[in-house]
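I'd like to ask you about the structure that follows.
Of the protein chains in this complex, all but one are displayed in their positions.
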Amino acid sequence: MAGLNDSTTTVSELKSRVLAFVRERDWEQFHSPKNLSMALAAESGELMEHFLWATPEQSHAIAREGVKREKIADELADVVIYAIEFANITGLDLAAAIEAKMAANARKYPVEKARGRADKYTEL
Amino acid sequence: MAGLNDSTTTVSELKSRVLAFVRERDWEQFHSPKNLSMALAAESGELMEHFLWATPEQSHAIAREGVKREKIADELADVVIYAIEFANITGLDLAAAIEAKMAANARKYPVEKARGRADKYTEL
Amino acid sequence: MAGLNDSTTTVSELKSRVLAFVRERDWEQFHSPKNLSMALAAESGELMEHFLWATPEQSHAIAREGVKREKIADELADVVIYAIEFANITGLDLAAAIEAKMAANARKYPVEKARGRADKYTEL
Partner (left out) sequence: MAGLNDSTTTVSELKSRVLAFVRERDWEQFHSPKNLSMALAAESGELMEHFLWATPEQSHAIAREGVKREKIADELADVVIYAIEFANITGLDLAAAIEAKMAANARKYPVEKARGRADKYTEL
């Protein structure tokens, strides 16, 4: 098996794989939006744990270290798997939602005002 | 513009769009793995807020209501945008990471043992 | 040692104990508000993990089971320890902050409007 990669894999393919995994195990009964949002938040907490006491600069190095990199990739995958399953269960189109959100963000954070600044749009 | 949708959009296309947005604003300086993991967790907290006091059953209905559905789609998009940007900054391949994690999950949760059960693999 | 209990322990006593623990280990250098807020969120994610797939009703039983109850008490303690340390580092008075927040909540959620309803105050 050649394996999946970002260049050739559509969001729908990921959705189908996650859905098949869930259905084989009869787990849709547990996958309410409420429960999936909790799982997503819990997994993002686990991703964050790798970086608690590091400076932002150090966190770049942590994400490059062999063993930690693999664990970090695993936690990130968990987060995205639950996001995909949330989209499956609710019938949301992720690419469309991302496109719409980025368009809204572009209005909130116009390039000329937001460049190089980390301020919230209400403070630009 | 026809707009993106999950059927035809690859992960790489989403990555490129997010990266372009970030670079235009010179925001990469703020996007350490540490900071992005925080943003991801904070956004997943916002997604969760829609379902705090609802039962799991009620949460399905909440995710279908017009106005709330849009807000929920926005929060989900925020989560995935930060996950994508985390992959951009760290050079991780999301589809490969998801495939690897699902293979590991399939070993931890074999269909015959896990079917219909929400227990952790250590308790199966 | 008789041990601490909620009836006789002031918030300041808890603050002092946490501060002493941290100072003995020379850990204040890591305890910025940013890092402590991350630790707090990560620990609250761990608390939540005990209840991901349970119904709200089942979660009451989980919190009563012997071994799980101990783990849950540990996670809750972690959350509160980080909240206390956050107050230590920032010089905030927790009891005063809680009193002020509850007064604000009482205005947002007057008894006659909020009784028996889980709606956000903007929807009452």
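A few notes on this one:
Note that the chains are named A, B and C in the order they appear, and that numbering of residues resets to 1 at the start of each chain.
Throughout what follows, a contact is a pair of C-beta atoms (placed from the backbone, for glycine too) under 8 Å apart; a residue touches a chain by one contact, two chains touch by 3 or more.
This one's a predicted model, so the numbers in the text were calculated from it and none came from an experiment.
Along subunit C, the points of touch with the absent chain fall at residues 3-15, 17-18, 21, 24-27, 29-30, 32-35, 37-38, 40-41, 44-45, 47-48, 50-51, 54-60, 62-64, 69, 72-74, 76-81, 83-84, 86-87, 89-90, 92-102, 104-106, 109, 111, 114-116, 118. Contact between subunit A and the unshown chain involves residues 38, 41-42, 45, 52-56, 118. For subunit B, the residues in touch with the chain missing from this view are 30, 35, 38-39, 41-42, 44-46, 48-49, 51-53.
As a working rule, only the chains that are shown with their structure count from here on.
Placing every chain at the mean of its C-alpha atoms, the farthest one from subunit A is found to be C.
At the interface between subunit B and subunit C, two copies of one sequence, more than half of the residue numbers in use are shared by both copies. Distance between subunit A and subunit B, defined via averaged C-alpha coordinates, is recorded as 3 Å. Residue positions of subunit A touching 2 or more other chains: 30, 35, 38, 41, 44-45, 48, 51.
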